[in-house]
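Of the protein chains in this complex, all but one are displayed in their positions.
Naming follows writing order (A and B), and every chain is counted from residue 1.
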Amino acid sequence: MSDTIKFTIDGKECTGKKGQLLVDAAAENGVYIPVLCHWKDVKPAGSCRICTVKVNNRYVTACTLPIDENCGDVENNTPELQDIRKAIVEMLFVEGNHFCPACEKSGDCDLQALGYKYQMMVPRFPYAFERRELDAKSPKIFLEKNRCIFCKRCIRMIKDEKGRSYFAFKGRGKHLEISMDEKLAANISDELAQEAMDICPVGAILKKEVGFINPIGKRKYDNEPIGSDIEKSK
Amino acid sequence: MSKPIIATASLAGCFGCHMSLLDIDDRILKLIELVEFNKSPIDDIKTFTKQCDIGLIEGGCCNTENIEVLKEFRKHCKILISVGECAIMGGLPAMRNGIPVKECLDEAYLDGPTVGENKEKIMPNDEELPIITDKVYPLHEIVKVDYYLPGCPPSADLLWEALVALVTGKELEIPYELIKFD
Partner (left out) sequence: MEEKIKSIIKTSGNSPDRLMDILLSVQKEFRCVPEEAVSLIASALGISEADVNQTKTFYHFFSSKPVGKYAVYLNNAAVSGMMGMAEVADEFEKQAGIKFGETTPDGLISLDYTACIGMSDQEPAALINSVVFTELTREKVKEIVAGMKEGKTVESMVPEYGDGNNAHPLVKSMVKNNIRKAGPVCLGDYDAGKTLSKALSMNPKDVISEVQKSNLRGRGGAGFPTGLKWLFCSQESGERYVICNADEGEPGTFKDRVLLTERAKMIFEGMTIAGWAIGAKEGIVYLRYEYDYLLKFLNSILDEMREKNMLGKNIMGKGFDYDIRIQSGAGAYVCGEESALIESTEGKRGEPRNRPPFPTQSGYNEKPTIINNVETFCSAVKIVEKGGEWFSNMGTEESSGTKLLSISGDCKQPGVYEVEWGMTIKEMLDMVDATDVQAVQVAGPSGVCVPPSQFSRKIAIEDLATGGSMIVVGKQRDLIKDIVLNFMEFFEDESCGSCITCRSFNMILRRMVEKIVEGRGIKPDLDNMVQWGEIMRNTSRCGLGQTSANPVSTTISNFRELYESKVKDVDFQSDFDMKKAIIESCEAVGRPPVVHE
(Lines give C-alpha, C1' and ligand atoms only; values in the text may rest on other atoms or scores of the structure.)
Protein backbone atom coordinates (compact mmCIF):
# COMPACT_ATOMS: atom_id res chain seq x y z
CA MET A 1 0.00 0.00 0.00
CA SER A 2 1.47 3.30 -1.05
CA ASP A 3 0.07 5.41 1.76
CA THR A 4 1.73 3.33 4.46
CA ILE A 5 4.64 5.15 6.00
CA LYS A 6 7.52 3.43 7.75
CA PHE A 7 9.50 5.31 10.34
CA THR A 8 11.29 4.69 13.60
CA ILE A 9 10.92 6.22 17.03
CA ASP A 10 14.05 5.88 19.15
CA GLY A 11 15.00 2.97 16.92
CA LYS A 12 11.69 1.15 17.21
CA GLU A 13 10.17 0.41 13.80
CA CYS A 14 6.73 1.89 13.33
CA THR A 15 4.17 2.16 10.58
CA GLY A 16 1.43 4.65 10.03
CA LYS A 17 -0.81 6.19 7.41
CA LYS A 18 0.46 9.07 5.36
CA GLY A 19 -0.93 12.32 6.73
CA GLN A 20 -1.70 10.83 10.12
CA LEU A 21 -0.42 12.96 12.99
CA LEU A 22 2.81 11.64 14.41
CA VAL A 23 1.48 11.53 17.96
CA ASP A 24 -1.44 9.32 16.91
CA ALA A 25 0.70 7.10 14.71
CA ALA A 26 3.15 6.67 17.58
CA ALA A 27 0.35 5.67 19.96
CA GLU A 28 -0.86 3.04 17.51
CA ASN A 29 2.63 1.60 17.60
CA GLY A 30 2.71 1.53 21.38
CA VAL A 31 4.90 4.61 21.74
CA TYR A 32 3.74 7.23 24.17
CA ILE A 33 4.53 10.82 23.32
CA PRO A 34 3.25 13.02 26.15
CA VAL A 35 0.48 15.49 25.32
CA LEU A 36 -1.52 18.09 27.17
CA CYS A 37 -3.33 19.98 24.42
CA HIS A 38 -3.78 17.20 21.87
CA TRP A 39 -7.12 15.44 21.49
CA LYS A 40 -7.53 12.86 18.80
CA ASP A 41 -9.50 13.99 15.74
CA VAL A 42 -9.73 17.59 16.91
CA LYS A 43 -7.81 20.26 15.02
CA PRO A 44 -4.39 20.44 16.70
CA ALA A 45 -3.58 23.46 18.79
CA GLY A 46 0.13 22.85 19.11
CA SER A 47 0.08 25.02 22.16
CA CYS A 48 1.52 22.99 25.03
CA ARG A 49 4.74 21.99 23.22
CA ILE A 50 5.19 19.01 25.54
CA CYS A 51 5.08 16.60 22.58
CA THR A 52 8.19 18.17 21.09
CA VAL A 53 10.23 15.48 19.36
CA LYS A 54 13.17 15.63 17.00
CA VAL A 55 12.62 14.67 13.39
CA ASN A 56 15.67 14.74 11.18
CA ASN A 57 17.39 16.72 13.89
CA ARG A 58 14.71 19.41 13.95
CA TYR A 59 12.43 20.13 16.84
CA VAL A 60 8.79 19.67 15.96
CA THR A 61 5.57 19.02 17.85
CA ALA A 62 4.28 15.52 17.23
CA CYS A 63 0.68 16.68 17.54
CA THR A 64 0.94 18.94 14.50
CA LEU A 65 3.16 16.88 12.22
CA PRO A 66 1.45 14.77 9.56
CA ILE A 67 3.75 11.86 8.83
CA ASP A 68 5.21 11.32 5.40
CA GLU A 69 8.21 9.72 3.74
CA ASN A 70 10.54 12.30 5.27
CA CYS A 71 9.88 11.33 8.87
CA GLY A 72 12.78 8.89 9.03
CA ASP A 73 14.08 8.53 12.55
CA VAL A 74 12.12 10.25 15.25
CA GLU A 75 13.73 10.98 18.61
CA ASN A 76 11.32 10.84 21.50
CA ASN A 77 12.72 9.65 24.82
CA THR A 78 16.23 11.08 24.62
CA PRO A 79 17.62 12.67 27.80
CA GLU A 80 17.54 16.06 26.06
CA LEU A 81 13.87 15.84 25.12
CA GLN A 82 12.96 14.45 28.52
CA ASP A 83 14.63 17.41 30.14
CA ILE A 84 12.79 19.82 27.84
CA ARG A 85 9.50 18.18 28.76
CA LYS A 86 10.33 18.24 32.43
CA ALA A 87 11.17 21.93 32.06
CA ILE A 88 7.81 22.58 30.43
CA VAL A 89 5.98 20.80 33.25
CA GLU A 90 7.96 22.75 35.82
CA MET A 91 7.27 25.96 33.97
CA LEU A 92 3.54 25.28 34.04
CA PHE A 93 3.72 24.62 37.76
CA VAL A 94 5.33 28.00 38.44
CA GLU A 95 3.35 30.15 36.04
CA GLY A 96 -0.06 29.00 37.25
CA ASN A 97 -1.19 28.23 40.77
CA HIS A 98 -1.36 24.47 41.03
CA PHE A 99 -2.17 23.50 44.60
CA CYS A 100 -2.54 19.79 44.02
CA PRO A 101 -3.67 18.92 47.56
CA ALA A 102 -6.67 21.24 47.15
CA CYS A 103 -7.63 20.23 43.64
CA GLU A 104 -10.46 17.89 42.81
CA LYS A 105 -8.67 16.73 39.69
CA SER A 106 -5.63 15.58 41.66
CA GLY A 107 -4.86 12.00 40.71
CA ASP A 108 -6.71 12.41 37.44
CA CYS A 109 -4.71 15.40 36.26
CA ASP A 110 -2.50 15.06 33.19
CA LEU A 111 -0.15 17.84 34.23
CA GLN A 112 0.38 16.33 37.64
CA ALA A 113 0.83 12.89 36.07
CA LEU A 114 3.58 14.29 33.85
CA GLY A 115 5.15 15.78 36.97
CA TYR A 116 5.23 12.24 38.37
CA LYS A 117 6.51 10.77 35.12
CA TYR A 118 9.42 13.16 35.00
CA GLN A 119 9.94 13.01 38.77
CA MET A 120 9.56 16.71 39.35
CA MET A 121 10.62 17.35 42.94
CA VAL A 122 10.75 21.11 42.74
CA PRO A 123 10.53 23.38 39.69
CA ARG A 124 13.83 24.87 38.57
CA PHE A 125 12.06 28.18 37.93
CA PRO A 126 10.94 30.73 40.51
CA TYR A 127 7.25 30.65 41.42
CA ALA A 128 5.25 33.50 39.90
CA PHE A 129 2.27 33.41 42.31
CA GLU A 130 0.22 35.53 39.92
CA ARG A 131 -3.37 35.53 41.06
CA ARG A 132 -6.13 34.77 38.59
CA GLU A 133 -9.78 34.66 39.47
CA LEU A 134 -12.22 31.83 39.86
CA ASP A 135 -15.34 32.21 37.74
CA ALA A 136 -18.26 30.51 39.44
CA LYS A 137 -21.05 32.34 37.62
CA SER A 138 -22.27 29.37 35.65
CA PRO A 139 -24.75 27.20 37.55
CA LYS A 140 -22.96 24.09 36.26
CA ILE A 141 -19.27 24.93 36.11
CA PHE A 142 -16.43 26.32 38.16
CA LEU A 143 -13.77 27.88 35.99
CA GLU A 144 -10.62 27.98 38.11
CA LYS A 145 -8.34 30.15 35.99
CA ASN A 146 -5.37 29.62 38.27
CA ARG A 147 -5.11 26.08 36.97
CA CYS A 148 -5.58 26.68 33.27
CA ILE A 149 -2.65 25.64 31.09
CA PHE A 150 -4.03 27.15 27.87
CA CYS A 151 -4.43 23.87 25.98
CA LYS A 152 -7.50 25.21 24.16
CA ARG A 153 -9.30 21.88 24.35
CA CYS A 154 -12.42 23.52 25.74
CA ILE A 155 -12.18 26.35 23.23
CA ARG A 156 -11.94 23.91 20.37
CA MET A 157 -14.42 21.31 21.53
CA ILE A 158 -17.19 22.75 23.70
CA LYS A 159 -19.70 24.49 21.44
CA ASP A 160 -23.44 24.94 21.41
CA GLU A 161 -25.82 23.71 18.73
CA LYS A 162 -25.15 26.85 16.68
CA GLY A 163 -21.42 26.29 16.81
CA ARG A 164 -20.77 29.09 19.27
CA SER A 165 -17.93 28.65 21.77
CA TYR A 166 -18.57 28.54 25.49
CA PHE A 167 -14.91 29.13 26.18
CA ALA A 168 -12.48 31.63 24.74
CA PHE A 169 -9.20 33.29 25.54
CA LYS A 170 -9.03 36.77 26.92
CA GLY A 171 -6.03 39.08 26.65
CA ARG A 172 -2.65 38.05 25.43
CA GLY A 173 0.86 37.31 26.63
CA LYS A 174 1.24 37.41 30.37
CA HIS A 175 -2.36 38.60 30.74
CA LEU A 176 -3.80 35.69 28.82
CA GLU A 177 -6.57 33.84 30.61
CA ILE A 178 -9.34 31.43 29.83
CA SER A 179 -12.84 32.86 29.97
CA MET A 180 -16.34 31.49 29.82
CA ASP A 181 -19.22 33.10 27.96
CA GLU A 182 -21.51 34.18 30.77
CA LYS A 183 -24.73 34.01 28.76
CA LEU A 184 -24.07 30.68 27.11
CA ALA A 185 -22.69 29.10 30.27
CA ALA A 186 -25.84 30.07 32.16
CA ASN A 187 -27.69 27.42 30.19
CA ILE A 188 -25.04 24.79 29.58
CA SER A 189 -26.36 21.24 29.80
CA ASP A 190 -25.15 18.74 32.39
CA GLU A 191 -23.70 16.56 29.66
CA LEU A 192 -21.72 19.36 28.08
CA ALA A 193 -20.50 20.58 31.46
CA GLN A 194 -19.34 17.07 32.25
CA GLU A 195 -17.63 16.81 28.89
CA ALA A 196 -15.86 20.11 29.48
CA MET A 197 -14.57 18.83 32.80
CA ASP A 198 -13.50 15.53 31.31
CA ILE A 199 -11.50 16.98 28.46
CA CYS A 200 -9.76 19.54 30.67
CA PRO A 201 -6.31 18.04 31.30
CA VAL A 202 -6.09 19.85 34.64
CA GLY A 203 -8.58 21.03 37.23
CA ALA A 204 -9.50 24.32 35.57
CA ILE A 205 -12.99 23.21 34.59
CA LEU A 206 -14.95 21.48 37.32
CA LYS A 207 -18.55 20.46 37.29
CA LYS A 208 -20.52 21.79 40.21
CA GLU A 209 -22.50 19.73 42.73
CA VAL A 210 -20.57 16.49 42.38
CA GLY A 211 -16.98 16.10 43.35
CA PHE A 212 -14.23 13.77 44.47
CA ILE A 213 -16.03 10.76 43.06
CA ASN A 214 -12.99 8.53 42.77
CA PRO A 215 -11.31 7.68 46.07
CA ILE A 216 -7.55 7.99 46.43
CA GLY A 217 -6.00 4.80 45.14
CA LYS A 218 -8.56 4.39 42.37
CA ARG A 219 -7.80 7.52 40.39
CA LYS A 220 -6.36 7.48 36.91
CA TYR A 221 -2.72 8.00 37.78
CA ASP A 222 -2.53 6.63 41.31
CA ASN A 223 -0.83 3.41 40.40
CA GLU A 224 0.49 3.67 36.88
CA PRO A 225 2.32 6.43 35.06
CA ILE A 226 0.56 8.39 32.36
CA GLY A 227 0.97 6.73 28.98
CA SER A 228 1.14 3.22 30.42
CA ASP A 229 -2.00 2.22 28.53
CA ILE A 230 -0.39 3.19 25.24
CA GLU A 231 2.93 1.57 26.04
CA LYS A 232 1.20 -1.67 27.09
CA SER A 233 -0.96 -1.81 23.97
CA LYS A 234 1.87 -3.21 21.86
CA MET B 1 30.79 5.78 64.73
CA SER B 2 28.11 8.07 66.15
CA LYS B 3 24.62 8.04 64.69
CA PRO B 4 23.52 10.72 62.29
CA ILE B 5 21.53 13.41 64.03
CA ILE B 6 18.16 14.58 62.76
CA ALA B 7 16.20 17.72 63.57
CA THR B 8 12.64 18.45 62.42
CA ALA B 9 10.25 21.37 62.45
CA SER B 10 6.85 22.36 61.21
CA LEU B 11 6.58 25.94 59.97
CA ALA B 12 3.45 27.08 58.11
CA GLY B 13 2.25 23.51 57.85
CA CYS B 14 -0.35 21.31 59.49
CA PHE B 15 1.96 18.77 61.13
CA GLY B 16 0.63 16.28 58.61
CA CYS B 17 4.15 15.54 57.42
CA HIS B 18 5.19 14.78 60.98
CA MET B 19 2.16 12.52 61.32
CA SER B 20 3.29 10.79 58.18
CA LEU B 21 6.68 10.23 59.75
CA LEU B 22 4.96 8.58 62.68
CA ASP B 23 3.07 6.49 60.16
CA ILE B 24 6.19 4.46 59.49
CA ASP B 25 4.76 2.45 62.40
CA ASP B 26 7.11 -0.09 63.94
CA ARG B 27 9.90 1.03 61.67
CA ILE B 28 10.26 3.95 64.04
CA LEU B 29 12.13 1.56 66.32
CA LYS B 30 14.56 0.84 63.51
CA LEU B 31 14.84 4.55 62.83
CA ILE B 32 15.82 5.19 66.43
CA GLU B 33 18.55 2.62 66.00
CA LEU B 34 19.77 4.38 62.88
CA VAL B 35 19.59 8.01 63.96
CA GLU B 36 19.47 10.31 66.93
CA PHE B 37 16.88 13.11 67.14
CA ASN B 38 17.76 16.58 68.29
CA LYS B 39 15.49 19.63 68.05
CA SER B 40 12.15 18.18 67.03
CA PRO B 41 8.53 17.94 68.17
CA ILE B 42 9.04 14.19 68.13
CA ASP B 43 11.28 14.26 71.20
CA ASP B 44 10.17 17.73 72.32
CA ILE B 45 13.69 19.17 72.28
CA LYS B 46 13.00 22.87 71.80
CA THR B 47 16.43 24.21 70.92
CA PHE B 48 19.41 22.86 69.08
CA THR B 49 21.88 21.33 71.47
CA LYS B 50 24.38 20.39 68.78
CA GLN B 51 25.11 20.48 65.10
CA CYS B 52 22.86 18.11 63.14
CA ASP B 53 23.30 16.13 59.97
CA ILE B 54 19.79 16.29 58.58
CA GLY B 55 17.05 18.86 58.98
CA LEU B 56 13.54 17.93 57.92
CA ILE B 57 11.21 20.86 57.55
CA GLU B 58 7.54 20.82 56.74
CA GLY B 59 5.56 23.94 55.98
CA GLY B 60 6.47 27.12 54.14
CA CYS B 61 7.30 30.49 55.63
CA CYS B 62 4.34 32.71 56.40
CA ASN B 63 5.80 34.85 59.19
CA THR B 64 8.99 36.13 60.75
CA GLU B 65 9.21 33.29 63.23
CA ASN B 66 9.12 30.71 60.42
CA ILE B 67 11.97 32.52 58.75
CA GLU B 68 14.00 32.68 61.92
CA VAL B 69 13.53 28.96 62.61
CA LEU B 70 14.37 28.09 59.02
CA LYS B 71 17.58 30.11 59.11
CA GLU B 72 18.51 28.47 62.39
CA PHE B 73 17.98 25.06 60.82
CA ARG B 74 20.15 26.01 57.90
CA LYS B 75 22.89 27.00 60.32
CA HIS B 76 22.67 23.82 62.36
CA CYS B 77 22.05 21.19 59.69
CA LYS B 78 24.44 19.86 57.09
CA ILE B 79 21.60 18.73 54.88
CA LEU B 80 18.27 20.47 54.72
CA ILE B 81 15.21 18.77 53.27
CA SER B 82 11.93 20.40 52.24
CA VAL B 83 9.26 17.95 53.26
CA GLY B 84 5.82 18.19 51.68
CA GLU B 85 4.03 20.60 49.38
CA CYS B 86 3.96 23.53 51.81
CA ALA B 87 7.72 23.48 52.22
CA ILE B 88 8.25 23.03 48.48
CA MET B 89 5.77 25.50 47.07
CA GLY B 90 3.90 27.11 49.95
CA GLY B 91 1.07 24.60 49.80
CA LEU B 92 -2.42 25.48 50.88
CA PRO B 93 -1.34 28.48 52.99
CA ALA B 94 0.13 29.94 49.77
CA MET B 95 -3.33 30.11 48.27
CA ARG B 96 -3.37 33.55 49.83
CA ASN B 97 -0.39 34.57 47.71
CA GLY B 98 -1.42 37.26 45.27
CA ILE B 99 -4.12 38.56 47.63
CA PRO B 100 -3.00 41.70 49.51
CA VAL B 101 -2.16 40.76 53.07
CA LYS B 102 -4.45 43.50 54.39
CA GLU B 103 -7.41 41.84 52.69
CA CYS B 104 -6.47 38.54 54.31
CA LEU B 105 -6.21 40.13 57.77
CA ASP B 106 -9.48 42.00 57.32
CA GLU B 107 -11.17 38.78 56.33
CA ALA B 108 -9.69 36.92 59.29
CA TYR B 109 -10.27 39.48 62.03
CA LEU B 110 -12.94 41.91 60.85
CA ASP B 111 -15.15 40.92 57.94
CA GLY B 112 -15.09 37.15 57.64
CA PRO B 113 -18.25 35.13 58.39
CA THR B 114 -16.54 33.35 61.28
CA VAL B 115 -15.24 36.45 63.03
CA GLY B 116 -17.91 36.82 65.66
CA GLU B 117 -17.83 39.94 67.85
CA ASN B 118 -14.91 42.28 67.29
CA LYS B 119 -16.49 45.64 67.98
CA GLU B 120 -13.21 47.35 68.76
CA LYS B 121 -11.86 46.06 65.47
CA ILE B 122 -8.79 44.62 67.12
CA MET B 123 -6.05 43.13 65.03
CA PRO B 124 -3.41 41.08 66.85
CA ASN B 125 -0.41 43.38 66.97
CA ASP B 126 1.45 42.51 70.14
CA GLU B 127 5.15 42.85 69.58
CA GLU B 128 5.68 39.35 70.92
CA LEU B 129 3.77 37.93 67.97
CA PRO B 130 5.52 36.97 64.79
CA ILE B 131 4.83 39.31 61.87
CA ILE B 132 2.89 37.93 58.93
CA THR B 133 4.83 38.14 55.66
CA ASP B 134 3.38 39.49 52.40
CA LYS B 135 3.13 36.00 51.00
CA VAL B 136 3.94 32.43 51.93
CA TYR B 137 7.43 31.58 50.77
CA PRO B 138 8.71 28.18 49.71
CA LEU B 139 11.74 27.28 51.83
CA HIS B 140 14.21 27.36 48.95
CA GLU B 141 13.41 31.00 48.31
CA ILE B 142 14.76 31.85 51.77
CA VAL B 143 17.67 29.43 52.27
CA LYS B 144 19.49 26.84 50.23
CA VAL B 145 17.63 23.54 50.32
CA ASP B 146 19.36 20.28 49.44
CA TYR B 147 16.53 17.83 48.82
CA TYR B 148 12.79 17.81 48.30
CA LEU B 149 10.24 15.20 49.30
CA PRO B 150 6.89 16.04 47.70
CA GLY B 151 3.46 14.98 48.88
CA CYS B 152 0.65 16.20 51.05
CA PRO B 153 1.89 14.58 53.09
CA PRO B 154 4.77 12.59 51.63
CA SER B 155 3.87 8.99 52.35
CA ALA B 156 5.45 7.24 55.31
CA ASP B 157 7.15 4.88 52.87
CA LEU B 158 8.70 7.75 50.96
CA LEU B 159 10.01 9.35 54.14
CA TRP B 160 11.34 6.02 55.32
CA GLU B 161 13.02 5.12 52.05
CA ALA B 162 14.54 8.56 51.68
CA LEU B 163 15.88 8.70 55.23
CA VAL B 164 17.31 5.22 55.10
CA ALA B 165 18.97 5.94 51.78
CA LEU B 166 20.42 9.15 53.13
CA VAL B 167 21.83 7.76 56.36
CA THR B 168 23.09 4.51 54.86
CA GLY B 169 24.37 6.07 51.65
CA LYS B 170 22.35 3.67 49.53
CA GLU B 171 21.03 4.62 46.09
CA LEU B 172 17.50 5.88 46.40
CA GLU B 173 15.05 4.18 44.09
CA ILE B 174 11.55 5.43 44.51
CA PRO B 175 8.66 3.38 43.14
CA TYR B 176 6.11 5.30 41.07
CA GLU B 177 3.40 5.16 43.71
CA LEU B 178 5.49 7.02 46.26
CA ILE B 179 5.98 10.33 44.44
CA LYS B 180 2.69 12.21 44.74
CA PHE B 181 1.80 15.85 45.05
CA ASP B 182 -1.29 15.19 47.13
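Everything below uses one rule, namely that a residue touches a chain if its C-beta (ideal position, glycine included) is under 8 Å from a C-beta of that chain, and two chains touch if they have at least 3 such contacts.
It should be emphasised that the depicted structure is a prediction, and the values quoted were computed from it without experimental measurement.
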Which chains here touch the chain that is missing from view? A, B
Just one of A:I33, A:L184, A:M197 or A:I226 touches the chain that is missing; which is it? A:L184
Given that one chain is not shown, which residue among A:A102, A:A128 or A:I199 touches it? A:A128
List the chain B residues touching the unshown chain? 64, 67, 100-102, 105-106, 123-127, 131-135, 137, 141-144
By the contact criterion defined above, which parts of chain A meet the unshown chain? Give residue numbers in ascending order. 44-49, 52, 59, 61, 64-66, 84, 87-88, 91-92, 94-95, 124-126, 128, 149-150, 152, 160, 162-176, 179-184
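We take it that only the chains that are shown with their structure count from here on.
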Whole-Å gap between the CA centroids of chain A and chain B: 32
In the complex formed with chain A, which residues of chain B make contact? 82, 85, 88-92, 94-95, 97-99, 135, 138, 140-141, 145, 147-150, 152, 174, 176-177, 179-182
Could you list, by residue number, the parts of chain A that touch chain B in their complex? 93, 97, 99-103, 106-107, 112, 115-116, 119-123, 126-127, 129-131, 216, 222-225
